[in-house]
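Scroll down for the structure; my scribbles are underneath it.
A protein chain is absent from this complex, but the other protein chains hold their places.
First chain written, first letter: the chains are A, B, C and D, and each begins at residue 1.
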Amino acid sequence: AGEPGEPGEIPTTYESFEDVLADADGQTVDLWMYGGDEQGNAYVDDVLAPAAAEEGVTLRRVPITDTADAVNRVLSERQAGRTDGSVDLVWVNGANFSTGRQAEAWRCGWTDLLPNMALTDQDDPLLQNDFGTPVDGCEAPWHKAQFTFFYNSAAITDPPTTLEGILEWARDNPGRFTYPAPPDFTGSVFLREVMLSTAGGAEEVPLDYSEETFDEHAPAALDALREVAPSLWRGGATYPRDEQALNTLFADGEVDIAMTYGPATLTDLVASEALPDTTKVLTLEEGTVGNASFLAIPANASDPAGAMVVANLALSPEQQAAKADPGTWGQFPVLDTARLDADQQSLFDDLPASPVVPSYDELSRNAHGELAADWVPALDEAWRQEVATTR
Amino acid sequence: MNHPLPGPGTGPEDHQGDTGESRSQRPGVDRDAGRERGLVYRRSVLLALPAVVPVVLVLGVSLVGASAQSLGLMPFIGPPVLSTRGWAGSAGELAKSATVSAYIAAASTVLSLVVGFAVAVYILAAPRMGRLVAGLSAATIPIPHLIGAGAMGLLLSDSGFLHRLLGMPAAFPALVGGPWWIAVISEYVWKESAFVALVVIGSMSRSMTGLCDSAATLGATAWQRIIHVVLPLSVPALAVSALIVFVYTFGAYESPWLLGPTSPEPLPVRAVRLFGSVDLDARPEAMATALVSVAASAAAILAGVGILRARRNVR
Amino acid sequence: MSSGLELRSVSHSFGGTDVLHDVSLTVPPSGCVALLGASGSGKSTVLRIIAGLDRPSAGQVLVDGDDMGAVHVEQRGMALVFQNALLFPHLNVIDNVAFPARMAGQRRAEARRHAMEYLELVQLADYAHRPVGKLSGGQEQRVALARALARNPRILLLDEPFASLDVQLREDMYDLIQNIRAQLAPTIVVVTHDRQEASILADSIAVLDEGRILQHGTVHQLHYEPATQMVNRLLGGLNAVPGHVSGGKHHSVLGQLPVQDTATDGPAFLIVRQEALRLIPPREAGSPTLKGSVSGITSLGARTLVRVSFTSGDPNPEPNPLAGKDPRVADLSSPDLSGPDGYGNGLTATLTVDVAGNPHLLLGQVVGVGLQEGRAWAVQA
Amino acid sequence: MSSGLELRSVSHSFGGTDVLHDVSLTVPPSGCVALLGASGSGKSTVLRIIAGLDRPSAGQVLVDGDDMGAVHVEQRGMALVFQNALLFPHLNVIDNVAFPARMAGQRRAEARRHAMEYLELVQLADYAHRPVGKLSGGQEQRVALARALARNPRILLLDEPFASLDVQLREDMYDLIQNIRAQLAPTIVVVTHDRQEASILADSIAVLDEGRILQHGTVHQLHYEPATQMVNRLLGGLNAVPGHVSGGKHHSVLGQLPVQDTATDGPAFLIVRQEALRLIPPREAGSPTLKGSVSGITSLGARTLVRVSFTSGDPNPEPNPLAGKDPRVADLSSPDLSGPDGYGNGLTATLTVDVAGNPHLLLGQVVGVGLQEGRAWAVQA
Partner (left out) sequence: MTAVLPAKRPVRPGTRDVSVQIRPVVRAGLGVLLVLWILAPLLPVVLWSVAGVWRAPAVTPDTYSVNAFASLGERATLRAGLASLGLGVAVAVVATPLGFLGALAAQSLPGRRGRAVDLILLAPLAIPPFALVLGANTTLLRLHVPAFAGVVLILVVTALPYTAFMYRSALAAYENQFEDVARTLGAHPRQVIRHVRVPLLATATARGFFLAFLVGWGDYVATLLVGGGQLTTLPMLLGAAASSTGNEQLTAVLSLSVIIPPVIILAAFGIPALTRKAVA
């Protein structure tokens, strides 16, 4: 953010990255991102921000508990007609991105300017669509993630290998399984995975949302969840508020299986003993959903050039490699190895392996893409109506 | 005949409070009194302005904004379209949420008053230990509800501190996320009772000790002194704090969100969830929910202030 | 320094109840008026109105002829010592007394020095640094007095200022007030229930009853020439013999007594102060007495009240029994009890006599009563 | 119903300051003791300790011989009327009076009926439904009294209960207390500054000074045979002639006067109450007088205090000037002013004489002073 500009000012457009660099010099970029991830915070503060400073950009991290807060802020500012927005860059994906797009809150068409975009695979579906919403150059990829289950190997010797198996295991072990209540991000994903599973596979459900397809596929999933509910933790009378609450249950031995959309964090959680060292990742035969997360620039950002510089920097092999180090953050890179030169490749090859989390290749075997964002609220609301309130 | 005009800055209580009504012997008197009452009145209004104006402005803007959003008149995207969907679409859920909120607020208020008054009396009655309790109780006031709720969660949740202290019995009740909102209410009572005690002690005049002595020599036991002297003299303070506690717990979000069950949802939890929803169409509904909470609280305040002032006139 | 004070037809009511009716009162500059009156008669209200704390519902307060209506309390240059001391609880003793000086803009040290002098006057210099909550009742009253004096007022209003002081201290305080009067000569209005105090402090006494001024006159007038029986009672007069006045004489069980010229004919009480009567041994010759029998004895410590009952049928051998040196005293031997309205035809009357020490009398004993300085006064019944 | 009350060597201090020293006091069942004492001498503190509101730092309070140490205030069956009324602000007048009955478990209507009777006793039935904030000072005091009486206490403690009442009402209240005593016979301790009040109400008077009991005796004893000059002053005695006692006689400017047998030799004040003296016209024959000149006149309204000064060189033509009927009165014609310690060698002495009415004297006028009932009493100086 910077000096308040006049309302109604047209956002500057840039023709070349040189222009961007010129403009960016001396700007202060406010990066709004979820602040609950200590490793993430440390990476931005200690690795990314110094690198940005070398390019003449001051990077300031604004910690928030929920990305929706950032989107709300941008929307409010736009509603008020402010062009000197306080948000310059957001770590975003999925529904929040889609919301912003609906509201035309993002600056678009700027990613092609970034030199480092050339290192990504332009055809990678994860980078093309964000939860079914075309990216259209409105956000620059940052890292990839894979929905992952994990279990306590001290309690379960013979873990299930499919989602159906997990539900069956839950029925056989009353009180030992639960999932976060949607609209928690992780809980929502679990819901969709169950739907894909009850539908007979990811390919059975079209990515695009329509009421017909919803009516066709959702009921089976909801039935399955309703059926398993009595066997869940607390008999399904209540659900953990969010992924963090589920993790606490897992750590305290209340449940034996948990899940996350950010497997990168598991390494550190186990290392710091926040999770038991018997924690093991559970890979499903049918694969799980994967996504990419991005850095987006609001249309009214007051320092867009600086934001672009940071986004470009974040895509550099050095930063991507540093970020992929499980000791730093462990986030899966978005770069296409094929496009890197040998030196750059070696940066990644030299990374230590995580003792808990398998490699991205292994995790993303049989992976499928996210459904369109419209699915998310529809399913969440249906779950609230039919599963959450029935007990 | 001229009456002394009250100087600037003092309240009209200098004049026994019953200005006007009783002075009607002479026509001139009435006129003067009337003029003066006008002055007192105008000065009081001036006094009120610095406080009232920001409140009215901020609340007015907020309420108008919220109402407009609830009616679809202030969408983030697209043209404004008047619609009552935010209200009518979920009337049943709104009612259910309102009931839950009312339950939490009522239970928390009653218990806070009881505990708060007990703390206040204890502080008055026990010289040494009372000071400790007073200090500790005052020390809980700075704790934000969010932290209080977190702490209460650590204490009361399944395999929380209490459960562990008791040796992890299987029959440990569902305090956090259970059907009776016990952890939520505990947190409110824990925090708000300290507030009640603060207000009650603050309202006690110096003569309280003398009056208790007086009551004792008239045969009132310690308990009777509390019930028949301390309690009635604390009623105004208790009433005001009851109002504040009720309205606060009715509209607060942190505790029920952290410590309550997934369903049913109190009004504020529902409003926040809907407001944060990725579906922009949920905003009108969020605002409608918030406005129901506002309306209920406003009704409570209206009733409370009415009762309070009526009581004061009786006294 | 001092100012004349005048109340002109002041009335006051508290929410419908009339508390003062048409009260008029004049206090000359440097004068001191004592306000006497029954409990609840409106004395404190009068002071509050003078001070400007309550506004009268009608009438005016004038100081040196100027209407105070528009003058603020604090500009009236008056000080009021309240019935309950009302010391500021947030200030200690000396700072309470220093308050007026502070308000007048003096610096703290100066104001305290000044205050200390006044504390010495009320004999509380040792208590200067006490919190006011730790004083006895009488100490509180004295601090309140010192505080009011420290204001150096033109007009000093005192509401029962010495009620909780012991005799000795009270006398010291009387001296203090006399000194203040001699030196600074403020105009003073003092409310008291103690007519002795009123007599000592005040030039004149005003008697208030149910919000009306019954009489305002000198100490002597009020004692010996009360306007009404109520005034007599409020001044501690115990003797009011019912009867009636006709032809300048009061007729009662006691006989006929010439009374003041201004007495109008009709039913009337004969007022004789108990202090003006004395007991005379019946045998003692040459002293005109009225014989009666002792019907009650109340010891007041150093003095004793003896009630003597008279019956109209009593033999009254000596003529002019009440005739002392006063030529007005007339023949009581043939009392005319047949007043036109039949008033005063009670067949017994009681006189209370105030005697020194213990008279060693028995109930029923026959004694003579003589009027020490021969005074008789009739008031309308 | 009533109980004996005893204080045994009670001491008390407020945070270091000693307020009571070794106070012992016995009140027989149904007895009434008046506590007299200077302001701040600890009277209120004594009552609070008896009531159990303060715990003494040493000593015991016994009721009927039982130590009250462990008995709570409300179980002591006492009622205390505080110096400042302390009415409950949240209750109106009648509910204040009904309070004790309510505490004892009576229902509201019953308690109010009961309370109404007491309100009638204090003449405030009309004020039953007033908020207590709207009472005058005297009305508050009476409500407090009614409330205490309504408790029907075994022991009634009164702290200056009538200080703000007018004479008439005060007398009514005395009657009320007498009635209560006659009917319910509670044991009473009453603090007062009014020795007349003390004389009327109490069987005996205890005088407190600086936290010590100086004397406890009958009304008569305290007036005429005070233990110390302080007691004399607190009881309003104005005459203390310095001199010394030797051989059963007091020597002073006034001459030699036989005093009580128990007087020890040494410097002493001669105590003569002003009420026991009278002025005698110097010419009046046959009446032994001491001649002096009028040095001051203070009008007390119905009475007057006349100060008469005597000089040792004054011619005293008549022998035995103070000799009334008292055989103890001795020859004053040759005063021996050479006490061993030189005490009492002042060459003038002043006697104050309390006379009825206005004696019409001039300053400097020579008058004779006679002792009405011949009393002389010496206390150690």
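By definition in this document, contacts are C-beta pairs under 8 Å (C-beta built on N, C-alpha and C of every residue); 3 or more make two chains touch, one makes a residue touch a chain.
Predicted model, so just to flag it, every value in this text is computed and none were measured.
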item	value
Candidates B:113, B:134 or B:278 - the one touching the absent chain	B:134
Subunit B, residues in touch with the chain not shown (by the definition above)	6-14, 40-41, 44-45, 47-48, 50-52, 54-56, 58-59, 61-66, 69, 74, 115, 118-119, 122-127, 129-144, 146-148, 150-152, 154-155, 159-165, 167-168, 187, 190, 194, 198-199, 201-206, 208-209, 212-213, 216, 222, 225, 236-237, 240, 243-244, 247-248, 251-253, 268, 271-272, 275, 287, 290-291, 293-294, 297-298, 300-302, 304-306, 308-309, 312
Missing-chain contacts mapped onto subunit C	48, 51-53, 72-75, 77-80, 82, 86, 88-91, 99-100, 102-104, 147-148, 151, 157
Touching residues on subunit A - with respect to the absent chain	1, 4, 30, 32, 34-38, 41, 45, 62-66, 69, 72-73, 76-77, 79-82, 86-87, 242-244, 247-248, 251-254, 265, 268-269, 272-276
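Rule of thumb we're sticking to: only the chains that are shown with their structure count from here on.
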item	value
Rounded Å distance between subunit A and subunit D, as computed from the means of their C-alpha atoms	93
Computed distance of Cα centres, subunit C from subunit A, in Å	95
Sequence positions of subunit C contacting 2 or more other chains	14
Of all residues in subunit A, the ones touching two or more other chains	none
Subunit B-touching residues of subunit A, taken from the complex the two chains share	66, 68-69, 72, 75, 78-79, 94-96, 98-99, 102-104, 181, 183, 234, 237-239, 241, 249, 252-254, 373, 376-377, 384, 388-389
Subunit A contact footprint on subunit B (complex, rising order)	74, 76-77, 158-159, 174, 177-179, 257-258, 261-264, 273, 275-280, 282
Subunit D-touching residues of subunit B, taken from the complex the two chains share	207, 210-211, 213-222, 224, 228-229, 232-233, 235, 315
